[in-house]
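Only a single protein chain was left out; the remaining protein chains are all shown in position.
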Amino acid sequence: MKKIQAGVIGASGYAGAELVRLLWNHPMVEVSGISSKSYTGQKISDLYPGFYQICDMVFQDEDSVIAASDVVFASLPHGLSEKLARKCFDADKIFIDLGADFRLDKEEDYAMWYGLDYHDPALHKESVYGLPELFRDDIKGKKIIGNPGCYPTSVALGLAPIMKAKLADCKHIIIDSKSGTTGSGKSLSEATHFPRCNESFAPYKIASHRHTPEIEQTLSRLCDEDVLINFTPHLLPINRGIISTMYVDLKETMKVEELHVLYEQFYANEQFVRVLPLGKTADLKYIKYSNYCDVSIHLDERSNRAIIVSAIDNMVKGAAGQAIQNMNILFDLDEGMGLKMVAPSF
Amino acid sequence: MKKIQAGVIGASGYAGAELVRLLWNHPMVEVSGISSKSYTGQKISDLYPGFYQICDMVFQDEDSVIAASDVVFASLPHGLSEKLARKCFDADKIFIDLGADFRLDKEEDYAMWYGLDYHDPALHKESVYGLPELFRDDIKGKKIIGNPGCYPTSVALGLAPIMKAKLADCKHIIIDSKSGTTGSGKSLSEATHFPRCNESFAPYKIASHRHTPEIEQTLSRLCDEDVLINFTPHLLPINRGIISTMYVDLKETMKVEELHVLYEQFYANEQFVRVLPLGKTADLKYIKYSNYCDVSIHLDERSNRAIIVSAIDNMVKGAAGQAIQNMNILFDLDEGMGLKMVAPSF
Amino acid sequence: MKKIQAGVIGASGYAGAELVRLLWNHPMVEVSGISSKSYTGQKISDLYPGFYQICDMVFQDEDSVIAASDVVFASLPHGLSEKLARKCFDADKIFIDLGADFRLDKEEDYAMWYGLDYHDPALHKESVYGLPELFRDDIKGKKIIGNPGCYPTSVALGLAPIMKAKLADCKHIIIDSKSGTTGSGKSLSEATHFPRCNESFAPYKIASHRHTPEIEQTLSRLCDEDVLINFTPHLLPINRGIISTMYVDLKETMKVEELHVLYEQFYANEQFVRVLPLGKTADLKYIKYSNYCDVSIHLDERSNRAIIVSAIDNMVKGAAGQAIQNMNILFDLDEGMGLKMVAPSF
Partner (left out) sequence: MKKIQAGVIGASGYAGAELVRLLWNHPMVEVSGISSKSYTGQKISDLYPGFYQICDMVFQDEDSVIAASDVVFASLPHGLSEKLARKCFDADKIFIDLGADFRLDKEEDYAMWYGLDYHDPALHKESVYGLPELFRDDIKGKKIIGNPGCYPTSVALGLAPIMKAKLADCKHIIIDSKSGTTGSGKSLSEATHFPRCNESFAPYKIASHRHTPEIEQTLSRLCDEDVLINFTPHLLPINRGIISTMYVDLKETMKVEELHVLYEQFYANEQFVRVLPLGKTADLKYIKYSNYCDVSIHLDERSNRAIIVSAIDNMVKGAAGQAIQNMNILFDLDEGMGLKMVAPSF
């Protein structure tokens, strides 16, 4: 069988480079080209020496990459993906966007939180929000995929069963998330200067992070009601992984065992979501460098509040891995192909 | 003026050793003796080489330490302090307990959460909960001090103004706390084995941590109403510091500026609580190795929910530093004496 | 083609668990059984939750594992492998020992550094030191493999070209190595207690580490002369990886370019040893979680001293990965099968 020709635009960034790394070992994929605005002409192995002598591909311009590819992954700052998506769409190639441009259904949400308008609104009708475990059937057959954000992936997978079952008081959902530093990418910043970041910890963008509307959109869609959350991200002084600790007031009194059964049934057929046994707690340690999402279920009987903990690797299930999962769906491959790495536990 | 003779019982543990370190540089204190059950006869500098050639004191038995001291600090597992407190009380010495035995007002709370009864209930009437910023007047003149727990200190200082002003919906207070590893002390454990703990992150003891009743007791006392919280501690792969991110539903609509003014006024005369300017966020980086508590004020206007972030060093303001602050009060010294270290910002 | 049945003895330790993780994704291997003295009857996924729902195998006794296997990997404290090797040898199964029992050629070296005698000296004649890049031809056809130690692998690969070319002054070789904490394994210890280890750094076992005779044995064999080294290991507060910085007085004046050519030629056909371009420096970051060994070449012209830096992942190329590489050789598979993971660069 002919291998899929896969191109990566924005491959010099962290999510782009992670895509190349994972695609490289995918048995049905050949990396057809990589691009980078800032590093055109340089080798990816100069930037990321882990690739040295394995993949010494050179960053090209975007058009060369698109021309050589069946599927194009783009990992770019918001506002830059529409044009590329249009090019790919017109050329009948699949476009998987790891940026924010195709995640929000309503243009007004995008305008409010990202400060930009859509230039090609028709195109957004062709796109789908690519969270396989929740919207797999919608993804099949689409040409443009809005790959979910990292925090929204951790939250949506963590709360989906409870939302779908309409158990949540939709005005009392509090999401306290903590992410490793790769989430803020390759660009240098004060916040990720080592002596500043190391042995530190703090929240940031309290009640104002751009992933808020994306989270609310998915949760609302799942429970058919307007959901209003409080979302607080924190920066962990580690490299990878997101833990979301989520507090949900339940509309009816439940036992933790019932809640656990609900989750186990909801995810019974999913290979990448692991509902942990009661008594265990999700830890990002055990999903790092893998495509798994671990979810643990807790309930405070005193307040009848569910406490759900979910853990993903922000670069894999929260970005590159999920994008490949979407590609596998679109090309009718085993959804987990190339993604079955076991997380090292140490 | 004669120096205060200060003894430390349980000085081989982390809080005990931190006490010795801080007392050593206190201008009005002489360390009169240190004890340790497990290390009697050894030098503190053998366990903690930072002391080498500076303080090479030998661990003695408890009675020798008490006999030589005007004030006795004890840092022991719960259940062991009552007898020592009685000895000190009868000998008219001040007893400052860094353990849990004198923190809870109600014996039934202690029995429920710690699984032990009081053997000397009368003694507890002589004790006081030693959180200077909130209960300074009660502390003066007392002989037995229950030094607050680390998490409870961070929460009480973070929420006191809002509770005192009766602004909180007392059934919707969610406290998501994160602590460095020194909080779990010197004992070896799987959770703090380096390859396990490093680059990991997770909550623990969800809805079941022993600091819960202590937190509720203080908050209830401040607002004169029964408070029911959700408290979730997490283990940060760093050494020191606690961040508590706290979500409080407000009973009336407020602007963040009003809330900020409330906090500034509440703490206007406190040297160790710093209310950060609006727009800043508390970070444990900037209070590490110091006795300061930083508090930042945020408000989500969409949900009218206050989000308060507080940061302390769990070993200083959360343990040894606060104990010395209590000592200073009891001996009529400047409350900050020996505690004015500026936190290194890197 | 029938898959190789591979068993792992001592699979509850770090090297053993890493073997299971890597073997699990090896296309020609089926894990036939795992054993653990301390955890018999428990699942590997209870100890290492990264395996949960992927590999929930139960630890059995050693004999069951051997009976089910074509190849037996053992990762045990020294002194325990001989008996197992004998059992496997007599049953015509391949035995790959990740411990120290089959690494040293001379029984007197083993006796001196490990304090034990051989009980079955004849068996050692059947074994071979399994460092593929240097002794590949000797490995083929053998039944018992002494898999090299982690430090010795980093040193041997780093110095082999210079030793083989007889360029080194064999009395002036100084090896300053630094290893992550997984090297000291799963057992709790003061040195790897998180608050102790984190933000610390120090050498240990100066001039007395047991890997010294193994290093000297290989270097001597390569240059046909008695080599006397100084070897100083240090503990890095990170999880994985070894950097060895090696200082070698050269017997004749050389230019760094000549030395570099020598290395490039020596390793021209090796897939897992990467001689970095001149001007680059080996960094453990770029080999973590991979089977690669990066080597960089430097020369101080003022002293005519070569400075060679080598980097490996102690758990992969320094243990489990190399063991699988040996298995691949013995079973006539592509030597890199199952080991071609690209190291994540972040």
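The first chain written gets the first letter, and so on, giving A, B and C; residue counts start at 1 in each chain.
FYI, a residue touches a chain if its C-beta (ideal position, glycine included) is under 8 Å from a C-beta of that chain, and two chains touch if they have at least 3 such contacts.
Everything quoted here is computed from the prediction, not taken from an experiment.
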Among shown chains, those touching the left-out chain: A, B, C
Residue of C:17, C:159 or C:282 in touch with the missing chain, whole complex considered: C:282
Listed residues C:21, C:93 or C:298, member touching the removed chain: C:298
Candidates B:140, B:166 or B:340 - the one touching the absent chain: B:340
From A:220, A:239, A:271 or A:304, residue that would touch the chain that is not displayed: A:239
Absent chain, residues of chain C that touch it: 171-172, 174, 176, 178, 195-196, 199-204, 206-207, 228, 230, 232, 234, 236-241, 243, 245, 247, 281-285, 288, 298-303, 305, 307, 309, 311, 346
Those residues of chain A which, in the complete complex, touch the missing chain: 14, 180-182, 186, 188-190, 192-195, 197-199, 237-239
For chain B, residues in touch with the removed chain: 14, 17-18, 21, 24-25, 47-55, 182, 186, 199, 239, 274, 276, 280, 283, 285-287, 289-290, 294, 315, 340-346
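Throughout what follows, only the chains that are shown with their structure count from here on.
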Separation of mean Cα positions, chain B and chain A [Å, integer]: 39
Junction residues of chain B, two or more chains touched: 195, 199, 237-239
